[in-house]
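And then chain A:
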Amino acid sequence: MERRSYFEAVNLHKYFPGVHALNDVTITADKGSVLGIIGINGAGKSTFMNALAGELAIDSGEYYIGGEKTEIRNQKDSEKNRIALIHQEAVVFKDLTVAENVFIYNLKDYTKAGRLQYKKMYEDASRYLSMIGAQVNPRELAKNITVGEKQMIEIARALVRDAEIVLFDEPTSSLSLEEKENLFRIIHQLKEQQKIVMYITHFLDEVLKICDRTVVMRDGEVTGDFRIREVSTRELITGIAGHEVETVVNQGEENEGEEVLKIENLNCYPAVKNINFSVHKGEILGLWGLLGSGRTEIIRSIFALDKPDSGAIYKRNKEGKMLKISGHKLLEECAYVTEDRHYDGLFMAMPIWKNITMANIRNFSNGMMDVQKEHEYSIKMIEEMQIKTPDENVLVETLSGGNQQKVIMARCIGKNPDVFFIDEPTRGVDVNAKSFIHRKILELARQGCAVVMVSSEIEENLNLCDRVLIVRNGTITDEVRKTDISKQNLMDLCLGIKEGQNE
Partner candidate 1 sequence: MNNSINIKNLKLTALNHAVYIFGVITIIVFSSLSEHFLTSTNWITILRNSTLMLSIGIGLTFALIVGELDLSVGANCRFAASVSALLMVNHGWNPYLCMILMPLLGGFIGLINGLLVTRVKLNAWLVTLSMKLALVGIVVKLTNTVAINMPQEVLNFRNIKIFGLSSFIVFILAVMILMQIILRYSTFGRKLVAVGSNYAAAEKLGINVKNYKLAAFIISGFFAGLGGMLISVNLGSITRELGDGYEFTAVSAVVLGGVSLAGGEGSVFPKAFAGVLILTVIENGLTMMGADIYLFQIAKALIIFVMMYIDSIKNKM
Partner candidate 2 sequence: SSADDAGKETEPKTEEKKTEADSKDSASGEKTEVTVGIAWPSLGTQAWSAMADYLRWYVDEYNEKNDVKVKLIETTAGDDAAAQETQIRDLLNQNVDVVVSGAIDTTAIWSSITETHDAGKKFISFCRRLTPGGPEADSTVAPDTYDTAYVSVDAAIKKMIESGISAEDIKVIRVQGDLKDQNAMRYGEGCEAAVKDNGAAIAADIESNWSVETVMNKLAPTLQANPDANLIFTPNEDLMLGVQSVLEGLGKWIKTGEEGHMYLAAAGGCEIGLNMIQEGYLDATGYENLPEVSTNTIDNAVKLALGEEPGDFFVKSEAITPENIQPLLDKDYFWVYDYVKKTEK
């Protein structure tokens, strides 16, 4: 058979226990093009890329690169074929320096007489990093840099390997606007250098912006193949979800419910400075700011997860009095969706059902855990959230990224809190689930729950929030009421462009 494209993966199959993760997948790509891979959570996108990167072996199927049949069984094969993967969660070594992280494959090249040539290594690392516009000190330890910078390390690694095929697995989900632009520029560069780029994302605007072609996956199969020039967002959405997906918008009137939570003078060196705000009943309050502006830290110090230096928190109790409350106690009473599901979100080695009920164990126990009830409840949530899994006993670590996020949402929604803190509610989830989660948040607010939401997606802020607080450098610089919320306004404020908002 004649091979038409430079890269072809033909009839790939991959089975996991109870899941047919890749089902007869055939994907081709040409040199100098960017291929988008989109699809609902658990469609098998990451599995496909991991297989290419040699991190897992497919059960059957063939690869052709440059017309030649090749085997990709492990990382070595993948390296030989000059394939590089930029992971969904950046793979870095926290105790190594940035430069060492970049050259982790080629440390040998920098060894002279058994000793690493750090000077040369740092120089080269800065060169590669500046090539992709990353301003990171190559001498810094990787544990001290931001998520975006970690990703830059991975990209630099791909450059160092001079990869022909560069794979991106949801690279933008934790990048700042600037970093995003930078990334797109890099992808463009790669394209011009006649490399093959494959790109997984849940943001369709990105697909439209940078891809030439996109395949759509669903339940392990390729269900669509679109040329970007000939397709609209709407078509893509239907292609992914199988049906139309409505955009959820907070239509409610600006309401002035009673104050339920009040933060006073919260300080936590160095990231959080002098925070004062209050949240009202039934309100969705957005915290908006650039990445790294300290929104996560504000929430963490409210809960005393980072010990605050000063400050007081008041919460309305059942009798309707505002009482001072400690961070830990508050955390017990509220629900909190964390930003990083690996680090402080999920219990990876536990089954789904235990994860779903963990936040409100009390509801499922009266002296003794009611396991039956837990299972029933988890099955209900799995159906409702459309978590793709064989059953509720599956370990969370085997779920796809988006499905893991859904598990966390399910857990917190199930707690039925009166104050709900969400950090990045829809990171990595597909269009379907996104609209579901949005609907859920609105529903909670309508029931009188106060929602504090941190989201880096500007649309989410526009569509959902009743009020937005602008966070810059760890302080709240401004407040935007519902009527004033607009894309332009938020962008200007967070960048500090508007006059008089600076501290």
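Heads up, the rule we're going with is that contacts are C-beta pairs under 8 Å (C-beta built on N, C-alpha and C of every residue); 3 or more make two chains touch, one makes a residue touch a chain; residues count from 1.
These made the cut because all candidates are chains of the complex that A comes from, given by their letters.
Since we're looking at a predicted model, the values are computed, not measured.
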item	value
Chain touching chain A (counting every copy) in this complex, out of 1 or 2	1
Of chain A, residues touching candidate 1 in the complex	54-55, 74-76, 78-79, 87, 91-96, 100, 104-105, 107-108, 111, 114-116, 118, 267, 269-270, 307, 309
